[in-house]
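One protein chain is absent from this view; the other protein chains keep their places.
Going by the order they are written in, the chains are A, B and C; count residues from 1 in each one.
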Amino acid sequence: MNVSIDLCVVPIGVGVSLSPYIAECQRVLDQAGLKTSLHAYGTNIEGDWDEVMAAVKTCHEAVHKMGAPRITTTIKLGTRTDRDQTMDEKVESVLAKK
Amino acid sequence: MNVSIDLCVVPIGVGVSLSPYIAECQRVLDQAGLKTSLHAYGTNIEGDWDEVMAAVKTCHEAVHKMGAPRITTTIKLGTRTDRDQTMDEKVESVLAKK
Amino acid sequence: MNVSIDLCVVPIGVGVSLSPYIAECQRVLDQAGLKTSLHAYGTNIEGDWDEVMAAVKTCHEAVHKMGAPRITTTIKLGTRTDRDQTMDEKVESVLAKK
Partner (left out) sequence: MNVSIDLCVVPIGVGVSLSPYIAECQRVLDQAGLKTSLHAYGTNIEGDWDEVMAAVKTCHEAVHKMGAPRITTTIKLGTRTDRDQTMDEKVESVLAKK
């Protein structure tokens, strides 16, 4: 089962500068070989459910290892059985109708 | 690694009545033996990361099997290394300070 | 237009103990006269769109005033034109089908 997610990891208890932790998550996702697209409030990721979710877990482990005692993450997560649709196709589909 | 999540599964393409699908997810979570608490906009779940996330995947599979061609889910997901805190303790901690 | 929301306010840069800030938000919502229900990962709120959203803004202002330099909030927000449905009815509708 393929999944398309939007991931937003928020470390708590490390001050206000969160970008080093987000950069570490980007490295984790790259090492997992996943297709990603960073935006200002999260990261779009697509791939096999188990691979994507394993990478999300590795992100949490990595951010804790950097010293964050607490993490709150928001994930939007889409699956569909009617057809395949990539992240790029979703954006194009909206722009074509605008 | 323990996790505390808030799960909101939204089947798309099945009309406006979503409660039969949410009820099916409740059955999936019960069968997984997870501690849950249903509220008006989702379900709180706590447990081992792998067990909780496996149940979320089973929810998606079950809702697709019921006929939903598309699902969009929102998950809030918390982990902490500083101490254990149950869902009940989180609520009590707020109420004690109110 | 009535709205049913799930609100989760996360102050950043104030350490790991967030409950004093959530308790302050509860006071703001109570003073606004809104119907609310606290759970382990947020607060369900229902009411008139403008009143609910004004209260969310007041929560942000109050949490900043308490000293939080940064806040990230997650809101799920539902509206419907087909019928009225309270938060309690949403939960009962799921439980009746379980």
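In this text, contacts are C-beta pairs under 8 Å (C-beta built on N, C-alpha and C of every residue); 3 or more make two chains touch, one makes a residue touch a chain.
From a predicted model like this one, the values you see are computed outputs, not experimental measurements.
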Neighbouring shown chains of the undisplayed chain, as defined at the top: A, B, C
Contact residue for the chain not shown (choose from B:Thr58, B:Thr72 or B:Ser93): B:Thr72
For chain B, the residues touching the chain missing from this view: 10, 12-13, 15-16, 18, 69-70, 72, 74
Residue ranges of chain A at the interface with the undisplayed chain: 4-6, 8, 16, 19-20, 22-23, 26-27, 37-42, 44, 46, 74, 76, 78, 80, 82, 87-88, 90-91, 93-98
Residues of chain C (touch criterion as defined above) contacting the omitted chain: 1, 13, 49-50, 53, 57, 60-61, 64, 69-82
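Simple rule for what comes next: only the chains that are shown with their structure count from here on.
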Computed distance of Cα centres, chain C from chain A, in Å: 25
Chain centre separation in whole Å, for chain C relative to chain B (CA means): 18
Junction residues of chain C, two or more chains touched: 16, 74
